[in-house]
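For reference, the structure discussed in these notes is given below.
Here the complex is missing a single protein chain, while all its other protein chains stay put.
Up next is chain A:
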Amino acid sequence: MATVRLSFSPAPVHVRTARLVGVAVARRAGVREDLLDEVRLAIGEACTRAVALHHQYGLPDPVLVEMSDSGAYSVRVVDRAPIEAGLGLAALNADELANEALTDEALTTGVGFALLAGFVEDLQVRPVAEGVGTEVRMVWPVGR
C-alpha cells in the first residue's frame, strides 16, 4: 500500500509540487541525502512526461503519483495515455541531439528519458495493470 498518494490535474505548474512531495517522502523514508537531488529530478521527469502525454492526447484525467517506503523507496507515476505513446522512449546521442530536423518535443522526450535512465538504477516503464496508460516505476534504496 502506498504511503503517500498524490493526484494532480495535468498542468505543468503542479509538477513542482509533485517533486517537493516526492523528495519530502524520500527523506522521511530514509533515502540517502546525496540521492535526493536525483530523486527530485527523476520524479520531475516522470511527471513532466505524464503531463506532456495527457496534453498530447487531450486527456483531462489526473496524473497519479504513489510513493511507498515498504523495504525501499518506490515511486509510481501513472498516466492515462495510449500505451504505444508511452513506451516509445529512447535516449538520443550527441549527433541526434544537434540535428536541426529534430523537433523540440522529440528532443525533450529523448533528454527526459536519458535523465530517467541515467539517474534511476531500478527503473521500469510498463503498461498499467488495469485500463489504459503506462506507469513509470522507480525504486531507491533506503539507508536504514
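What we mean here is this: contacts are C-beta pairs under 8 Å (C-beta built on N, C-alpha and C of every residue); 3 or more make two chains touch, one makes a residue touch a chain; residues count from 1.
In this section, contacts and distances are computed from a predicted model.
Q: Can you pick, from "Na(+)-translocating NADH-quinone reductase subunit D", "tRNA-splicing ligase RtcB", "Multisubunit sodium/proton antiporter, MrpA subunit" or "Anti-sigma factor antagonist", the UniProt name of the chain not shown?
A: The correct option from "Na(+)-translocating NADH-quinone reductase subunit D", "tRNA-splicing ligase RtcB", "Multisubunit sodium/proton antiporter, MrpA subunit" or "Anti-sigma factor antagonist" is "Anti-sigma factor antagonist", the UniProt name of the unshown chain.
Q: Who touches the missing chain here, A:Val4, A:Val21, A:Ile83 or A:Val111?
A: A:Val111
Q: Could I get the residues of chain A that touch the absent chain, sorted low to high?
A: 12-13, 15-16, 19, 37, 40-41, 44-45, 48, 51-52, 91-94, 97-98, 100, 104, 107-109, 111-112, 114-115, 118-119
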